[in-house]
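Left out: one protein chain. Kept in place: all the others.
For reference, chains read A and B in written order, and residue numbers begin at 1 within each chain.
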Amino acid sequence: MIERPPNQPPPAGEGVSLFGDAPEIDLSRGRVDLTLVRLRMAWRTLRDGWAVFVESRIGVLSLAIIAVFALMAFSHPILMATVWEPDVYDPVTGYAFDRFDHPAPPNWRHPLGTDSLGRDILSQLLFSAKSEFILGITAALVTVGIATTVGAVAAYYGGLVDSLLMRLADLIIALPGISLLIVLSALFNLNLFYLALIIGVLGGFGGTAIILKSQALSIRVKPYIEAARAAGGSHFHVIFVHIIPNLLPLSLLYMMFTVTGAIFAEAVLSFLGLLDIRMSWGIMIHTANVGGYLLSGANYWWLVIPAGASITLLCSAFYLVGRALDEVVNPRLRRHDG
Amino acid sequence: MSNPGSAPLVAVDGLTKRFPIAAGLFRKPTSFIHAVDDVSFRLGGSESLGLVGESGCGKTTVGKLLVKLLEPTGGNITYRFPAPAVGGHLAGSVEASNIRGRQLRVFRRQAQMIFQDPYESMNPRRTVYDTIAEPLAVQGIGDVVGRLDRVSEILNLVGLTPAGAFLFRRPHELSGGQRQRVAIARALVIGPSFVVADEPTSMLDVSSRTGIMSLMQELAERLGIAYLYITHDLAVARYMCHRIAVMYLGKIVEMAETEELLRNPLHPYTRALLSAVPSPDPMRRREPPNIEGDLSLPIDPPARCRFYDRCPMATERCANSPHPPAEEKAPTHWVACYEA
Partner (left out) sequence: MPMTTADTEPVLKVVDLSLSYLTRQGPLQAVQSVSFELGRGQSLGLVGESGCGKTSIANCLMRLLPDNGRLTSGQILLDGQDLVPLSEEEMRHFRWGQMAMVFQAAMNALDPVYRVGQQVVEAIEAHGVEVTTAGARERVARLFRMVGLDPQLMERYPHEFSGGMRQRAVIAMALACDPSVIIADEPTTALDVIVQDRLLRELKGVQRELSMSMIYISHDIGVVAEVTDRIGVMYAGRLVELGDTADVFGAPMHPYTAALMSSFPSISGEKHELETLPGEPPNLANPPAGCPFHPRCAYATEECREEFPAQVQRGSRWTACWHPLTDMAGVGQ
């Protein structure tokens, strides 16, 4: 008998898939192309996961927001190449000759107005979206790549390896993140890529590694790990074939949360003017601040609100997509399910 | 405690396993759980030996020691495997402690294990094909096409037909009985001569349980496999095993041919176990088992008989002597008790 929590409904019929049926292979029809079957199965998993994901309205909305920002990022070079003259609309070196009252309020040539240096705000906003994506995704990939490996290795080997890696994680958690970045930015010339790398490494060896390790610990004691060892599987085989693939859903989740953290960190550092970045949402707010317009925000709202809202929206969107994904990878959280 | 006849497939002598308690990174453990303590037995080729006892008695530890998933603290295990069909082999008789590195991988082809929980013993993300082909893949046996054929063949053998319908299912698309068939297929796909079966039917429903039991018997006969069948259920052991060894807190307290053990139990613990089994037969009235107390963990146990605290027959001698040695009270019927 299977032990089941008292309030759990029974599984949906024996031998029947929750998500459609497994591909049935007719072995008599000659050779079976394994790769093709696997592709088909991966597609099916993706499709079924999507079916659960779309049930979360906030998840879909957030994904739409991310898509809009992605469109914005792509639209900038297109606009620059077609309708926007580089002299006027370049986000850093442009100058709106058509106005004298910089920062100019929104008008038909500059839908979001210009900043105190006469540069087009909309162009800056669109240009920065690309940087935010590059930063967020690089940082997330680095974090999750490191954290997954560290978590799996620490959980699998235990003992000294585990102790060393976890003490390292404690050390990184104890370091105040933003202050450390401020110090690093003073010592080195931090550009977008290095910033992404540093945020990724700090996240990867820090808190995320601990969370993924605790998950890996619960996988490590599963009998299928022992079965793999009994079959003659090496440590490498067990870690990379059994532990890490089972960690990936959770990794994906933390990837989303890391994106949020990275964009936020960038905004703070840029606001403080510590980064060697051409343009970003943080720098836009920084510029407004340097010009002394931040505190009279109501009169010069176009200097602050578009950039601030973008940071908030994109950060929340990634975070909420993470939460919606949580429901996909963590069936216990689903509201109704058989 | 040996089985007369040819040289045994597995000979276990004085096997001991202790797990340290409360050991920090730089602290020396001060106490030990004596999970397996001085256990000896022989297992012949194609023989099925039942290892019966309550949870925590060390039976699963013995199983894992025998397939080298754990390293013993003391004692010897000697294997004498027949030459295998594929790959290199371990010639003659080998000691478990000498099997390392490359040899260990070859050893894994000969000794396999079937796990208790069919719901947890398969990786939920991998298909039936991946699971069964894993031993072949990690051992580097055959190419992809060859493995697919071999896996299909073994699926038919364990009764999952047509194989094509099962090859690419994931565990959640299988019933408990079907999963356990896959687990059996995984253990047998590289043609082992010795399999440790750790309660393979205890989590299954009655109707799928009998199917798995008869499948395992049939395969043992057809493929000449020896089982160490670990179970808490004497009734299941009765159907699956030629001989039964009863374990209590790390010690084998009684071992005999199955029917002999059931009809003529000599050790007070075996008697208690037998009389505690409920039966649906309305005609059968049974005596309550006459032992006291609960099972404890064998943490640094005293030298006297492990069963002393709960034994209804304990005497002065039991209190003052070491744990009784196994004696052959009747032909092939071994008991470790002073008063039996």
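Here is the rule we use: contacts are C-beta pairs under 8 Å (C-beta built on N, C-alpha and C of every residue); 3 or more make two chains touch, one makes a residue touch a chain.
Given the structure is predicted, the values throughout are model-derived calculations rather than measurements.
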Among B:Leu104, B:Ala235, B:Ile299 or B:Ala330, the residue in touch with the chain that has been omitted | B:Ala235
Which of B:Leu69, B:Val94 or B:Leu262 touches the missing chain? It is B:Leu262
Among B:Gly142, B:Gly164 or B:Gly211, residue touching the chain not depicted = B:Gly211
Interface residues of chain B toward the undisplayed chain are 54-55, 175-178, 205-211, 213-214, 232-236, 238-239, 259, 262, 272-284, 286, 288-289, 291, 294-295
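Please note the rule applied: only the chains that are shown with their structure count from here on.
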Per the centroid of Cα atoms for each chain, what is the distance between chain A and chain B, given in Å?
-> 48
Any idea which chain A residues touch chain B in the complex?
-> 1-2, 14-18, 21-27, 31-32, 34, 37, 41, 159-160, 163, 222-224, 226-234, 237, 242, 245-246
What residues on chain B touch chain A, complex-wise?
-> 25, 64, 67, 69, 104-105, 108-109, 112-113, 115-117, 119-125, 127, 131, 134-135, 138-139, 144-145, 148, 152, 162-170, 172-176, 178, 183, 186, 190, 203, 205
